[in-house]
Structure formats: structure tokens, C-alpha cells
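Note that one protein chain is taken out, while the other chains of the complex remain in position.
Up next is subunit A:
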């Protein structure tokens, strides 16, 4: 405590002065240095994605220094003995060079791949956090849309990157990409010929994917990530409900110095974990697979996890194909490719993009929201989310149905038949279960508010009965629970003559009204006024009103002391 700064040191004030005189950033810093960031573990999920992206940019740039995006066939002449003299593309040869002839090359290559997985996974859980807490609501819809775009682009970025090394495994992925592209109605052959520069595989696709992978898509990603951050900064982060937190404030730690340091540490954690994974867990050992040839495939080949759901969808599809115009040379619809390739992805991405707007349409809620919902407090939203996760999860698991069949000794065909049923049944079941669970959790919140929490203090009454003393919840916890608010609903009530309000007539209007009634409203009010004695209720209200020590004690004695001997 001896050294305390009383004036800005020259080393800082000099440059700061120089910049301020030219840029005038003083006002900005005055407003923003102490910008407040709320704290909650789930707010860190997006940061995982952000920092993984930074790691991808750094490691990816390192890889470009040696990688040769060329499909020219050469005889391998590097130091990996088993492939010496084998004909392969320069892309594959240079990937081997990075792995075996560049010190640290294997480490960085594996870090790049692990960071890619973490990037996508981080975005997914972050998006789920935002969804389940309703943080996409006004004014954050635009940032939500940017997020959906980011997720889509990340899949494209992963797909192009995965194809670059041109080993047997990456080629299998490319072949599937081609099979899907060529199946598109009307434009399929055009798209594949333009993409591959002619017939598959041609000699161009690696260099084309390369420019997409290292320039175009990362450029767009970077722009969108920046926009995402700026919007978050301007709109300020949402916060969890709690003591002293309202829709009009932010409670937390200042950017400088606390949040800044924490964010720095968090970046380092992400980087450190990626480095650790790359050190101890081998990923994509391309030298084992050998160079790509369309004539071969390595059995049990699996795509990266984020493509697994598409793989699963392709696997459970029945063999449907339609020839609209019989034998004439047009009109073939390979549904067993088109449906699995487009429909699940379409449902998920479109659903994500539209959800904030659909919800607003159904609830008629046009207010700004800065307090995050607890998932239980909007049971239909939570159930829809859980249902979507289940849909995705079933497809994802079926992307590995061969492994499942082998590990659990069930027939492969059984897993496929089960998948065809589960893809419809499981999301519906998940919806019902999640809905019940939300209501159950709401009820337990209600119990805490109405009856207090179990204190652990057992009291023996004069007539011999044992009771456990209940006390009101602690202030901050109660504030957290009371952050709940009924899900808004449209004014759907019919007037005296049985006529629904304007906008609720007609088939669409009636559907909207019905959905609003189901979706909105308070399912389990926090205060249940019935079934318990008057004085108990009064006592709790009394406790709330003052919140001091004596009141707590008083409530402890006279509160809702439930018998343990019932």
C-alpha cells in the first residue's frame, strides 16, 4: 500500500495526450472505461467462441505460411516414411510437411482444428443461453440475427477448412458435399460444375475453398463478430434478476480494471485449453488416412461434430426418389438427399432467426427487456428450445449409429428404424417433459416465497409434535425469485357480445389469439393465497416489509412451520 499513483505517469499521459489531441477519444473513454458488466457464469459462453475465433485467426495464419492450396499431383518426398514416393496432391503433401517437417507445425495444426470445434461448440451453447433466457428480445433482435448468421457461416468455414488437407477423410466429406450439391433441383449440375471447375473432383476446388476459407468467410466472420460486440457494448449486457437489479440499470464490475483483466484471463484459459487439447489429444491424423482418391473410403469415417446432424439425417432417410417426367432428361428429385440435407438445417436456422419475431407477434410484447428470464419462467419457450435440442440431438446421435450399433450390440438397421420414429416422437416427448419440469420448478419457487425455506431448526411443540421452522428466504435470493414476471399476452378476451378484439378475427387472428393464450400468462403465481392460514401469510408479508433481523427471527417463530410428523 506504500506506492499509490497520484498522477498519470509520463509514459501513459504522453501518448494519451498525443492521441486525444488528434482523435479526441477522451469523451468516449470517460463514458466507457468504467462501463459496467454484469456477472454470471453463463455470460462467459459467448466469450469461449470469441476467443476461439481469435485463436483460429492466429493459428490459421501460421498454417498459411506452409500450406499449398494446389491439387497438382506430386510424388511425396517428405520425412513421413510410409508415404514416401506416393502420388498425392500438393495440398496433402504440404499438410504432411506442416505435420512432420515444421517444428511446432503439428501442434498448431491440431490447435487450429480443436479451436474450430470449440468455436462452433461455444457459439452453440452461447446461443442456447441467449435463447433460454430470452436475451434475444427487444432491443437485441438484430444481434440475435447476427448470431444466427455467424453460426451458419462457421459451419461453412469448418466445411471448407476440413476439405483443405485433401486426405482420404476430407475427400469423403467433399464427395458428400458434391453429391448434395448436384441433387439440387434445376441448378444442381450447374452449381457443381461451377464449384469444381467441371466434373468432380477436378483440379480447382482446393484452391477455391482456400480463398473462401482464409479470406472471404473469415473476413465476413470478423466483420459480423465486431458488429456483434459493438451492439452488445452499446445495448449493454442483460443481467440476471436479483437484488437491486432492474430493467433500468446494470449491476456489476467496471470494464477497467476488473472486467478487462478477467476477459484477458479468460482468453488465456481458452488458449491454454486449446493448446492442452492439441498436446494430449490427437485430432485428424491425416497421415494415417492417405491421399484422397474417389475410389476409396476409410471405413468408420466421421465428420466433425457440427456436421454430425446432417450425417444423421442422411442416414435415417428412406430411399425416396421421384422422376417428375419419367424418362425424359429432367425432373429427377433425389428426396433421400434433398430432404435430409436441407430440411433439418432449414428448420433449425430459420426457426432460430424468426423466433424473436414470432414470440413478439404471439405475446404482443413490444417493451425492452434487459433482465434475463429464468428458463422456468417462460415454460413454452423453454420447452420449444428443449424440443429443438432433442431434434438436433437425435439426428446427431444417428450420425454415429454405426458406433452405437457396434458398442451396444444392436443391429445397425434397428438404430435406423428407431431413428425414423424417434425423430418425431422424441422432440414431442421432450416438449411435454420440459413443460412439466418448468411448472414444477415454478411451484418450488412459489413454495419458497409463500412458505419460506427450511431452516434446519426442528422445534418440539408443547403437545409433542415436531415441526421444522421455516424462514423467509434471504433477501438477494428472494429478489432473484421475484424477478419473475408473467409472460405477456395479447388482449384476447371477447367483448360482451362475444366478438374478439380487432386483429384477432379471421383464421390467422384466431390462431394468434389461441397461441397467445397458451403461451402467455402466469402459470404458477409466486404467491398462492390459498390453503394456508391467514396469519402465516401476514407474517411473511410483515417480514418482507421490514427485512430486518428481528423480523426474520419473528417469522422464524411464527411462520409457516410445517409439521414433520404428518
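Rule of thumb we're sticking to: contacts are C-beta pairs under 8 Å (C-beta built on N, C-alpha and C of every residue); 3 or more make two chains touch, one makes a residue touch a chain; residues count from 1.
Operating definition for what follows: contacts and distances are computed from a predicted model.
Note on the omitted subunit: UniProt lists it as "Cytochrome bc1 complex Rieske iron-sulfur subunit", one of the names in "Lipopolysaccharide export system ATP-binding protein LptB", "ABC transporter permease", "Cytochrome bc1 complex Rieske iron-sulfur subunit" or "sulfate adenylyltransferase". Contact with the chain not shown here comes from a single listed residue; of A:20, A:47, A:101 or A:485, that residue is A:101. Across A:242, A:344, A:427 or A:520, the residue that sits in touch with the chain not pictured is A:242.
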